[in-house]
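Note that one protein chain is taken out, while the other chains of the complex remain in position.
Entry: subunit A
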C-alpha cells in the first residue's frame, strides 16, 4: 500500500472506494482458497485406493506410449502388453474388462502423478528399485517383464561392444533409471560420454534417428520396438550388453494392502494359468476338471474368491477375456509381432525363465 501511494497517488486520495472494493474481493479470494483447501484435504484423506476405485467405478491406470506395450489403436482403444494387465485388474474388481481408464504419462511425470493420486496404479514399465520402494513410497506387484537396459547404435559406426563407445553422444530419456545406469556404465568402464536428455519418447527417438546421438539407450525391449519404428531398421543394431537389470512391475502407492494383493494375484493368475496350460481357447474345458487345484483356481470351488472378497470366477473371466501370460506376451510383443521379442527371462520357470507364481490355495 505504501509504495503504491508514493509512486502514483490515486485521483481521490481519501475516497474509500478502493478499500471497499478490495475487501469483498479479498473475502471472495479467501473463501475460494479455503474451499479449494478443503477440497484438497477431502481428496487427500479419501479412503484407501480400492475404496476410491469402487466409488469412482473405474480404475485409473498410468501407461506410457510405446506400441506393443501400450498404445491406442485406430479406434482409440488402448492395446498392449501392459494394457491387458489393466483389463485383467478391471475384471477382478468390476467383473468387466472395460471399467478401466488408461492415461498416458511421461516417465518424468508418472511417479509424482501416482504419488499425488492421479493414478491408482502405474502399468507403464516402471523399474522396481530399492529407493522407489522405500523412500518414494511405492509398492510393487510381481514383475511382469524382466528387462535390461540396452544400447542401440547405427551399424555404420562399426561398434560391437559398449566399451568401444568412448566419447559417444547418448540420447537418454529423462525420468527413467536409464540416466543413472548409463552414467554408471561409462564410469565403471572409465570412458566418457555426452548425454542428450529429452523427456518425450518421440522427440528422443527423432533425435537419435537424425544422427544427433551415436547411441540410444533405453530398456532393451523398448529399443527393439524403437528399432522397428526407425526409417531404416536394418541400419541399426542392438549391442549385446545389458547394462542394468530392469524388472518392470506394476507400482501402487503405500496405504492399501488389499489393492496390492489384488494386483499381486491378478498377475500371478496369468502366470499360473500358463503353467496349468489353461488358455483363452480351452479355459471352458477346464471347468469340468477334477483337479482340486484347478477347480479352486477357476472358481468352481469358490473358496479363493471369497477369501479375497472378489467374484469367485474372476480368474476364469480374466483368462477367458485376455488370456494367460504367454498369450498376452505373444499377442503384443511375441516373435510373431513386429516387435518380435523372444520370451527369454520372461518364460515360465519350468522353461528356463524367471516367471514363478506362488501357489493358489
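Things to note:
Keep in mind that, in the parts below, contacts are C-beta pairs under 8 Å (C-beta built on N, C-alpha and C of every residue); 3 or more make two chains touch, one makes a residue touch a chain; residues count from 1.
Here is the rule we use: contacts and distances are computed from a predicted model.
Within the choices "Spermidine/putrescine transport system substrate-binding protein", "Dihydroxyacetone kinase, C-terminal domain", "Cytochrome bo(3) ubiquinol oxidase subunit 3" or "ABC transporter permease subunit", the name that UniProt assigns to the complex's undisplayed chain is "ABC transporter permease subunit".
Among A:212, A:338 or A:361, only A:212 touches the chain left out of the display.
Considering the whole complex, the residue from A:98, A:203, A:257 or A:291 that touches the absent chain is A:203. Residue A:167 is the one among A:76, A:167 or A:359 that touches the chain missing from this view. Not every partner is drawn; the one left out touches subunit A at residues 1-2, 5-6, 9-10, 13-14, 16, 18-19, 23, 26-27, 30, 33-34, 37, 40-41, 44, 107-108, 111-112, 115, 131-132, 134-137, 157, 165-169, 174-175, 179-180, 182-184, 186-187, 193-200, 203-204, 206-207, 210-212, 214, 253-255.
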